[in-house]
Structures are given as structure tokens and as C-alpha cells.
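Every protein chain of the complex appears in place save one, which is left out.
Labels for the chains are A, B, C, D and E, by order of writing; each one numbers its residues from 1.
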Amino acid sequence: MVYLTRKEHFNAAHRLHNANWSEEKNTAVFGRCANKNWHGHNYDVYVTVKGEPDPDTGFIMNAKELSSLIQREIVHRFDHMNLNMDTPFFQDIQPSTENFVKVMWSLLEPHIKGCRLHSIRLQETENIYCEYFGE
Amino acid sequence: MVYLTRKEHFNAAHRLHNANWSEEKNTAVFGRCANKNWHGHNYDVYVTVKGEPDPDTGFIMNAKELSSLIQREIVHRFDHMNLNMDTPFFQDIQPSTENFVKVMWSLLEPHIKGCRLHSIRLQETENIYCEYFGE
Amino acid sequence: MVYLTRKEHFNAAHRLHNANWSEEKNTAVFGRCANKNWHGHNYDVYVTVKGEPDPDTGFIMNAKELSSLIQREIVHRFDHMNLNMDTPFFQDIQPSTENFVKVMWSLLEPHIKGCRLHSIRLQETENIYCEYFGE
Amino acid sequence: MVYLTRKEHFNAAHRLHNANWSEEKNTAVFGRCANKNWHGHNYDVYVTVKGEPDPDTGFIMNAKELSSLIQREIVHRFDHMNLNMDTPFFQDIQPSTENFVKVMWSLLEPHIKGCRLHSIRLQETENIYCEYFGE
Amino acid sequence: MVYLTRKEHFNAAHRLHNANWSEEKNTAVFGRCANKNWHGHNYDVYVTVKGEPDPDTGFIMNAKELSSLIQREIVHRFDHMNLNMDTPFFQDIQPSTENFVKVMWSLLEPHIKGCRLHSIRLQETENIYCEYFGE
Partner (left out) sequence: MVYLTRKEHFNAAHRLHNANWSEEKNTAVFGRCANKNWHGHNYDVYVTVKGEPDPDTGFIMNAKELSSLIQREIVHRFDHMNLNMDTPFFQDIQPSTENFVKVMWSLLEPHIKGCRLHSIRLQETENIYCEYFGE
């Protein structure tokens, strides 16, 4: 079994803010991430699939098709978007890196054919990333 | 003369939108960067000063003081902010990388003592950066 | 158990082309990677071994010896080579990143003494890499 | 279960030298790393914790708190220090990357609350890193 | 005057070989770069234009248009190509990084409108790059 990883990138705005909390508590927990006028990030997403190389192509999955799939399911949905306002995924949960990578899994996993989705790694800043393995 | 460069980073939200134009023209020119709900970036800023190394310290400028200055004048002003809404600098000009790097020059240059500000480079994405030399 | 990784790099030419297929099918599947006059890559290879640190040296394996081994078994064989024409490994299989990393495992694994080969990661471009764990 | 990684960095001096060995053997095994006047590195440390995102915050662990913890337990202890002379950890073992990453685990692990420490990766040079999973 | 840089990438095969020299001399000068079956690289190209930001857009040049121009004039011509065999530019000169960056200048410069081409930097490997300023 071989693991193939494809990286794509996009950027977006978001805000961490819990509507059930006071502004004081939001600021205490989220700091500047709670800024009501938003902030944003350049996101890098690394998608890893696993399987046996096909005897005819040598591929687990054609990396161009994997790229197209990530573009269609992830990049086109989130690029230059406001995660809180422009997408339906963060109405009841925070757009944290942790929750975001799980949302990405649910969007990509049904479309991986002929091999299996192994993990998604989402890099939010140079110093912070989250990884999810589907369980 | 030696050139010393210090890198700092922050992230922010912004939007490119010309209020004198129709929405159609804004979209035609700025594309997704005109999204009314904002998007954002991780910004890296590289500040270069030039001068002769001091005989006692070997420094053009103490890199820690340069770091503190960039933190005070740049990072604290823009980190986790909305460039259009939370700062006074982009009321009449677009918060493009080009204009942003010039704003940074005007904020930093008066505070560089004992050597000279040579250039500021602002990296907006992995693939795009602007540099300004003050003239 | 600690995992030690050593990175080395080289560059090579290759072509993805299945001799059992028509040119049309080769182009449909492999795109520009099927160009009959070859293309090439800068490859980065990350070799990970695992074991207990030796009480006298603190090493799982001397990183210089690991480097020399990768140089001898991988870099000297493939650097500035045409994978299809200059090596015996890709006569019956495609020189895809998937197959290439498995070839590397078979070349390195017999020479790892005193600890165990854990994985090999082969980076073909900034956006694509494969990893193999020997099973 | 989601995995969150935070990167921090520092630099330090060290020397690999086994006092039970002759100088000849030290040089034969450790090469220039045995230089009696020390050498040093810029170290990057990647700390990974795992757990379920909190429903209120979306966090496994607040990345700022994780950063502060790494600063307190790792960076403040080792930054600009001589690992052999200025710290108590390498009196009986070599300050190799392998041993250093295990020391880091023992310093950090007791302070991780509400989630679990998964791994620590210590990058010593661009080409060498070690990873430890606590077992 | 502000300087805007846009990065694009592609990969290609090539060979350094002077037909007027003996094989011995080719090997002595070019080493493995003279391998008759080619080798290849992942190339990163950084194109820098300079000018005054437009008052309406804040742009020296729309970075997307600059990207499209580099794609059309550089990437589509050279990506997955054999520089010696598949392009007309290296019949009488070597496809060295030095000559390649000058060829790129001649292809791009006539198409830069409304600002000026300042420099092109071509990164051939992690450790080698060339830069050309048009004079």
C-alpha cells in the first residue's frame, strides 16, 4: 500500500466567536481571533489517499484527477470566501482548523474512488496545522 | 554598507472594491477578491535596513529592536484586523499589496534611527509579493 | 522507539508511457507526462528509520552513515539519469512516484542494520509526494 | 479524533562526546560534532496533540496555550543555551536529536490537559529530524 | 515605484552538451549534466514588474493577468518539454539556467504593458538560481 499526497491552497476570512458567550468571554478565549470585522488566512490543504499502484498506470489515483477533485470540492467552495457567512458549514460550530479539516473530510471522502482517503492536513499558518484521519 | 533583514508575520482580512465602479466592473477587475464578505491572508513582511556595523556591537541595528519596532508599528496595527474597516489607511485607496507596502514604509521609516530603511517586502501569498524602496 | 529521518535530493528525467496503449490513450491518461522527449524533476527523498537510541552514541543510526547509504543506493543510481532508459527498474512498470518509492524501499531495506526502515517519502514536485511503509 | 500541531523554534549549542572513549574514537564516531569548542543549531520543534474538538471552542486545545506551554517548558529552558553545560538533562546521555526529543516529551507530557500528547518532532537541520510518540 | 513579483512553476528535461567538443571534454566540463539520455528539473520562475500603483485598482499590474501571461509565454512553452529537442531556443546555445532566463526575458518583455519588466529569477534546484535584469 502506497500513500499519495496532493497539496492545494486557497485563502479565506473567518472569525471565532461563540454567540452563547459574552464579548468578554469571547475575547478571553479567542483573543484577536474574535475580531468582529474578521481576519483571514492562506490555507494549504494536503490530501492523502492510499492504495495499490495500478499495474497499467503506476498510479494509486491520477494526481491530476485528485487535484481537480480537491479544486471542485474544497477550493471552489472556500477560496476568497468568508467561512462564517458564505458557507453553510459553520453555523453551529466554530470555523476552527480542527472543525474545518473534518468538514473537508466529509466533502471529499464520498468522491474518492478506487482507493481510500487516508488523511487531510490543513495548514492555517506557518506554525499551526491540523490533521484528520476520519475516525 | 551591510543590509540587515528581519521577517515578521501577521494575518488580516481585506477586500478589493472600488466604490466608484459598478459591481460588474468590480467583479471583472478584482474577481473573487471583491467578495463583499471579505477574504484574508497570512502576510510575511521583510524589513531591510542598511548601514555600517557598529564597532562595539557588530550591529547595523539590534535585530531585537528592529523586531520590536515592526511589532509595534506593523503587527499590532494589522494583525487579525480588517484592513478596510479596522484601519484608517485604506479609505481612499485599495488595500492591494502595492499600496499596503507603501503604507508600511510611511509607518516605519520615521522610527529607523542610526541606519536607514532600505526596503520592505510584503508577501501576500506563496506566489505574490511586492517590494518598495521608498522612491 | 524514536524515528530518525534524513533527507537527500537528486534530479532525473522520465516519461510515463504504456507501450500496450495507443498514443491517444497515453495522452488521455498521462497528458504531458507522456511527452516522448521526456521531462524531469528535482526529487527530494526522506528516509525514516526507527529504533532505540544507543546508550553510547545517542543514535538510532549515525545520520552520516544513513546519508552515505542513501547516496550510494539511491542518489548515485538515479541522479541526472533517465529513469526509463538508464536504470533497469522501470522496464515493466511505470516510473510513477508510487512505483519509484517502492523501488527505493527494495534498494535500501537490505542495508539497514541495527534499526529498522520505517518509511520512505518521495517528493516529486512541490505539490505531490508518495510515502511507502514496506507493506 | 483530530491532531493539532504547533511549531516553535529556538537555537542552542551542543557537542557530542563520550567521556568513556578516547579522542580518536570520539572523532571516528562523531566527526566534527565532537569539536571541543561546541557547535550549534537552529531547532524547530513541532508538538502534536490529539483529541475531540470542544463543542464551544472548536479546539482540541487552544493553540495559544499550547504555544505558551512549549515556550515555558522547552524554549525558555533551551533557547541560546549550551545543552551539555547549561541544562541538567545531558550529563549521562548524549544531546543527540534522538535523546533530545525524548527529554522534550518528559517535560511537556505532564502538562497536557484535556487532550493527549501524540508526538514531538525535532528538526535539527534542514536534512535531519527525529520524532517520538512516547513509547 | 513599487515592484510586484509573481511566481509560477513547471518542469522540463534538458542536457548540457557542446557538439563541438569531444565526449571527454563534455564530461569533464558538464559532468552528469551531459548524460545523453537527459535529466530534468522542477523550475520555479519569479517575474518582477515595476511601476506606480494605479489609483483605481491599487495595482501596478493585475497579478492574475501577470500569471496568465507567464502561463502563456513561459509555462505552456516549456512545461513537460525537452528544452533541447522540443523548443527552438537552444539549438545554438546551451540550455543553462543563465541562457534560459535570458530566453524568458525575450519572450515576456514585449508583452508587459503599463509597467516595466524589472527582473526574472529562475530557480533550477533548491541550491541554484539565476537572475536577469535585461541588460
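To be clear about the criterion, a residue touches a chain if its C-beta (ideal position, glycine included) is under 8 Å from a C-beta of that chain, and two chains touch if they have at least 3 such contacts.
Quick caveat: nothing in here was measured; it's all calculated off a predicted structure.
**Q** Quick one: say which of E:12, E:81 or E:101 touches the chain that got left out.
**A** Answering carefully, the residue with contact to the hidden chain is E:101.
**Q** Tell me which of D:21, D:38 or D:105 is the one touching the absent chain.
**A** Checking the options D:21, D:38 or D:105, the one contacting the hidden chain is D:38.
**Q** Spell out the interface residues on chain E facing the chain that's missing from view.
**A** Those residues of chain E that touch the unshown chain are 16, 18, 20-21, 29-31, 93-99, 101-102, 126-133, 135.
**Q** List the chain D residues touching the unshown chain?
**A** Per the touch rule, chain D residues meeting the hidden chain are 9, 11-14, 31-33, 35, 37-42, 79-82, 85-86, 125-126.
**Q** Can you list, in ascending order, the chain B residues touching the missing chain?
**A** For chain B, the residues touching the absent chain are 1-8, 48, 53, 55-60, 62-64, 67.
As a working rule, only the chains that are shown with their structure count from here on.
**Q** Among the chain pairs A-B, A-C or C-D, which one reproduces the interface of C-E, with more than half of its contact pairs identical by residue number?
**A** When the residue numbers line up for over half the pairs, the pair is A-B.
**Q** Averaging over Cα atoms per chain, report the distance between chain A and chain D in Å.
**A** Computed value for the inter-centroid distance: 28 Å.
**Q** In chain C, which residues are in touch with two or more of the other chains?
**A** If we look for residues of chain C contacting two or more partner chains, we find 31, 126.
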